[in-house]
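Supplied in structure tokens, the structure appears directly below.
Missing here is one protein chain; the remaining ones are kept as they sit in the complex.
Which chain is which? They are A, B, C, D, E, F and G, in the order written, and residues in each are numbered from 1.
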Amino acid sequence: GDALVDHHRGLRQGFPEVIFGAGKSAGQVERIMASLAAKGNNILVTRLDEAKALAVKEAFPSAMWHADARCLTLEQRPIEKRGLGTVLVLSAGTSDLPVAAEALVTLRMLGNEASHLYDVGVAGIHRLLARRDVLFSARVLIVVAGMEGALPSVVGGLVDRPVIAVPTSVGYGASFGGIAALLGMLNSCAAGVTVVNIDNGFGAAVAASKINRE
Amino acid sequence: GDALVDHHRGLRQGFPEVIFGAGKSAGQVERIMASLAAKGNNILVTRLDEAKALAVKEAFPSAMWHADARCLTLEQRPIEKRGLGTVLVLSAGTSDLPVAAEALVTLRMLGNEASHLYDVGVAGIHRLLARRDVLFSARVLIVVAGMEGALPSVVGGLVDRPVIAVPTSVGYGASFGGIAALLGMLNSCAAGVTVVNIDNGFGAAVAASKINRE
Amino acid sequence: GDALVDHHRGLRQGFPEVIFGAGKSAGQVERIMASLAAKGNNILVTRLDEAKALAVKEAFPSAMWHADARCLTLEQRPIEKRGLGTVLVLSAGTSDLPVAAEALVTLRMLGNEASHLYDVGVAGIHRLLARRDVLFSARVLIVVAGMEGALPSVVGGLVDRPVIAVPTSVGYGASFGGIAALLGMLNSCAAGVTVVNIDNGFGAAVAASKINRE
Amino acid sequence: GDALVDHHRGLRQGFPEVIFGAGKSAGQVERIMASLAAKGNNILVTRLDEAKALAVKEAFPSAMWHADARCLTLEQRPIEKRGLGTVLVLSAGTSDLPVAAEALVTLRMLGNEASHLYDVGVAGIHRLLARRDVLFSARVLIVVAGMEGALPSVVGGLVDRPVIAVPTSVGYGASFGGIAALLGMLNSCAAGVTVVNIDNGFGAAVAASKINRE
Amino acid sequence: GDALVDHHRGLRQGFPEVIFGAGKSAGQVERIMASLAAKGNNILVTRLDEAKALAVKEAFPSAMWHADARCLTLEQRPIEKRGLGTVLVLSAGTSDLPVAAEALVTLRMLGNEASHLYDVGVAGIHRLLARRDVLFSARVLIVVAGMEGALPSVVGGLVDRPVIAVPTSVGYGASFGGIAALLGMLNSCAAGVTVVNIDNGFGAAVAASKINRE
Amino acid sequence: GDALVDHHRGLRQGFPEVIFGAGKSAGQVERIMASLAAKGNNILVTRLDEAKALAVKEAFPSAMWHADARCLTLEQRPIEKRGLGTVLVLSAGTSDLPVAAEALVTLRMLGNEASHLYDVGVAGIHRLLARRDVLFSARVLIVVAGMEGALPSVVGGLVDRPVIAVPTSVGYGASFGGIAALLGMLNSCAAGVTVVNIDNGFGAAVAASKINRE
Amino acid sequence: GDALVDHHRGLRQGFPEVIFGAGKSAGQVERIMASLAAKGNNILVTRLDEAKALAVKEAFPSAMWHADARCLTLEQRPIEKRGLGTVLVLSAGTSDLPVAAEALVTLRMLGNEASHLYDVGVAGIHRLLARRDVLFSARVLIVVAGMEGALPSVVGGLVDRPVIAVPTSVGYGASFGGIAALLGMLNSCAAGVTVVNIDNGFGAAVAASKINRE
Partner (left out) sequence: GDALVDHHRGLRQGFPEVIFGAGKSAGQVERIMASLAAKGNNILVTRLDEAKALAVKEAFPSAMWHADARCLTLEQRPIEKRGLGTVLVLSAGTSDLPVAAEALVTLRMLGNEASHLYDVGVAGIHRLLARRDVLFSARVLIVVAGMEGALPSVVGGLVDRPVIAVPTSVGYGASFGGIAALLGMLNSCAAGVTVVNIDNGFGAAVAASKINRE
């Protein structure tokens, strides 16, 4: 065996171990899924290549492939909704969509109401201001942005709810694969913004889900 | 005038603008405090030097100086408690205490129940494991650590509640003023850990407070 | 002699060489000033310590010391106004004021109409939006901001005029002495924002002045 | 829909949103172009792969592909010239040509007179000095250079007009993908040089165009 | 000849020069192997591509290919066991397995008893604590971990024996190809942890082997 | 109380918690020393300022101050020698002496035979080669070097015993406070060299001591 | 035309412009070669891909392809030897050979006597010491090394002649594509070592050639 699945986690954390697909072979993913599925769990695989996903789907035909999010899900039992409110995912530009999608898939697998507001980058701030109602009705906000990563500061200054910022690797040159956005978010002048790793839509969703849990 | 106080913030965010003391003269701090105090607000000043604090206290004798946290507070009206539960601050080593103290002062000014568990670094993990009861009873956890910043991963793997990690600049050599701890926390293998800026106990407390609010 | 003054510059660039005070002794500054003054020039010294400035003022009693901007000026003849319009300097927070002040002193020495809008950081965006009239009436805009440096993106998305962004070293931890703000500005999603060195209010003013010249 | 086009921008900024081709599928580019074209706009797509460009051209046969600049343009109405003078693009070496070309295409789409001086790097400075007449006749200068990025300092010392520096990723080893050139330009000893992101010929052209506008 | 084999090393260091496969052609590897084999040595090649390995195996049919470790070994004489005890290799996640495997192959070629404990990352610390017996029975421990690299601190706090930490390039975003794990390990609060280069399972094994030698 | 002393460590690790003096007040150091001393332990304090050391010595008059090593020791019972052989500390230049001294003090407090070879930097390699006998008689070697940090590679190529490299912050400019030496050591072409943090003579000594223990 | 060949350089520098092949198409290389060849020059192209080289050779059949050095040369007239002595190229490991080869081809095209000593890395220092005669007979030395880049320090401490250090990108992990070697060389404790860019065998050869010229 090449993995020691942390079956205990479902108990401790309320959801079984999520499979990190990057760097695993289709065979490895399948074996871990089988081990988790045998216990009746719902399963989430993130950062999977399309080619591997299709291979894995042959073993688990009822699994669903989310191309935009690069996630594979297997729902063996209905997902129980159990949040205090809605988690809103905002994204700045077209290229930030895959990271936002990973967050959305994860949020739903973890039992949250989730919605999405996209293409609301700060260079055309009227687009964001026009949707203040949606901002104000969310319980938790995940803000996904690349380049200079300024969106969480503006959002964090408008709302009173927890804001989780996700820098993306979108950009070129001095964006340094997301470092510019990451640093911007860590230095946000809007107090109380917290940050996750570059492109880590999954981690932001897990954090939001814990916040949203009664 | 040298500052345009954001009086609107109390309405939007539930607490008036907090004064960032670093780089301001005692006179500047006093003028901003006066402007906020005139509206009957409770006031928090962070990152203040002892010398400046003492000067400011002459103008506001009822202000309280928190030497360990380098914060000055002025309570003009009783602080209303209004969280869902307790916010627990954990710190790894003796040198991380000032950052933890800044978080604690902020948490209390913002109306939270807050408690502290200190000197529970991962190199002597029995100290942490012995206090699992305290961990499990918190609603939100703030984990403060310097050097390799490993504590949030261990805590995040044990509890089911939101964990906010605060890297500190404690260390030398390749700790690079907190970069090692910051990177460790951003790459935490415990899903759902979120991170704030190096030494930013204040920001972690604001985030925890928003999470803890009904 | 320890400097070879570029007297030719007044002809080529429309203003004589500006003296970079940092790292020069009061004696060195005085000798260069004397050489420039002998030709009837107006003189600007930037990045000067207060102590050196006072020493130099003994030799040039009519020189003026701008404490906030850390600049010394000597006006030997009236400054001729010769711009196409107004240069507006915006600054995000209280701590960015010295850099903004350096830009303002430089702009005026170079013959520009200049005005200032301060404390309009993005975390309280209503403060900026409330002054849209001032933004729209400027011919060139200099935007000074530290921390995440998001202000130029918002301003650049609102106005149609050239925007020059000045990152400042204000912040701590992952602001890395202004790197976070610098990278944010270089990656601005508002097209056409250009950037100068960290804390370089002087350089931004020279650029704005060249743009503002008929 | 996967993009929320900022149609408002044409009004605010004088030219509709430019499409950032990198990381978008041919289908996405087409849909955004269709949305912009429907309003009768002239359209510019930057950073497009040749393969995608050819696919898009099937939907928009009158679009023009600029291979050297990796840009696609669609002119639906004549471009009105409206600058104060000429924008001159200088490039240092053969490998900097694509970035210069992107600047030139953008300048022309935005209604500027534009010309080009190439292969005038500082290691053979007589090539630049021989063309001083061209330098002096420009209203705005864009200087494109990789490796040590020294050209803007030399040009900025010769002319009295605004100089925008564009670092390129040309080089190897310690050029670090353009960081060396970027830092060189930010530290230019020629006062008033402003800088854009590595390889951002587009951004430099937008800035120059705003400067050149009456 | 394109290499000057250090035949002297077997005498000085107790094992002949190990061949670093990366960046060598199959032909180069073969020629160096032939030169070493002619002296009757056992041979180890690390960091070899599968394709090259297969080519080399045609010349040395009795060589063994370790796919997981990307190592090729040739045993021409029995390996004499000569350590003071067991070397234990621990790895944190599934993706750290190749580096652990490289360490294991190297340890065995150098005559050590070696065993492996895998998937014992700190986010599920019960998995590690459950195997304390195995930890305590080792003479030397090699701890392989990517992402935040926290495992060596926890292990180093539990055992009294030498711990060698190996950061891996596993992770994404702010893991920066292993820098986060490397810095974490260099700053370990567990005193006495020493560190080798990112992904250098080989080097850790050589160090452990020297420690384990009587 | 501001510290939770890990009294358990003496049992687990064979020596009680060592006090990290940096960033602690004299009072804090005294209180922790008192708590350790009460159990009859020998005590080591590292990275202490001279001023604080003298203050602490008033409370513990029999404590010994090692000025070169910036360490304070308190021997309450005789130190038992219990190593397999000698630990040799080599240092490259005059300025590396304090780090070597910290290693030597620590080694002796932990019960090791220790000796020192100094000023044997690689630019005058005859100095090192002339002492090969000393090199060959050591059981473990600690190699302390700043600037380019090349000494461990040369030593590691000569001896068959474990080599622990300690980069120092000695140097200027591109030594970047020890980064150049650290990187050099991590990339040592002498297999089996392990590395500790910059200036961490203490950590190297603890590691050597564990290796040297039967 | 896409290049402005600096024909003047042959006069100023004693050898015509060398063509930097990277990032140029075969057609661009051909056109520049034709322009240089028309003046009867000997021609050197560096950093050329094998595929492009073969294409170019069809236009210039008498050109010679140096596969190891990735250089193409065209000798139209005999190369006149004109140095003060021999230039010795030393390389540390097998993987440094291409950079050494680039230096050797360049040295010979520029009219120098050149020889090569390879595989003399510092981890087996007897290999270098055994060839002291060769070291002492050189007029200029080029030392090529990757990983920790220690060889120039050892060589620079032995000889009295100019030493030019060339860091290579050989290595992995914390070698950071040659940064470790570059920093090591810049901080060499052997006074008078000068350094060129990572992998820049060409530049080192040009420098050596100028030194070697009467």
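Here is the rule we go by: a contact is a pair of C-beta atoms (placed from the backbone, for glycine too) under 8 Å apart; a residue touches a chain by one contact, two chains touch by 3 or more.
Bear in mind that the values here come from a model prediction, so they are computed numbers and not experimental data.
Checked against the full complex, the candidates G:L48, G:A63, G:L104 or G:L186 give a single residue touching the omitted chain, namely G:L186. By the touch criterion stated above, the residues of chain G touching the omitted chain are 12-14, 18, 157-162, 164, 182, 186-187, 191-197, 202-204, 206-207, 209-211, 213. Counting over the whole complex, chain C has residues 2-6, 8-9, 20, 22-24, 28, 32, 47, 167, 169, 177-179, 182, 197-200 touching the chain that is not drawn.
What chain D contributes to its contact with the hidden chain is residues 92-93, 121-125, 147-150, 153-154, 156-158, 171, 173-176, 179-181, 183-191.
Keep in mind that, in the parts below, only the chains that are shown with their structure count from here on.
Sharing over half of its contact pairs with A-B by residue number, the repeated interface among F-G, E-F or B-E is E-F. Averaged Cα coordinates give chain B a centre that lies 56 Å from the centre of chain G. Centre-to-centre separation between chain B and chain D, using Cα means, comes to 45 Å. In chain B, the residues that reach two or more other chains under the touch definition are 93, 123-124, 157-158, 173-175, 179, 182, 186-187, 191, 197.
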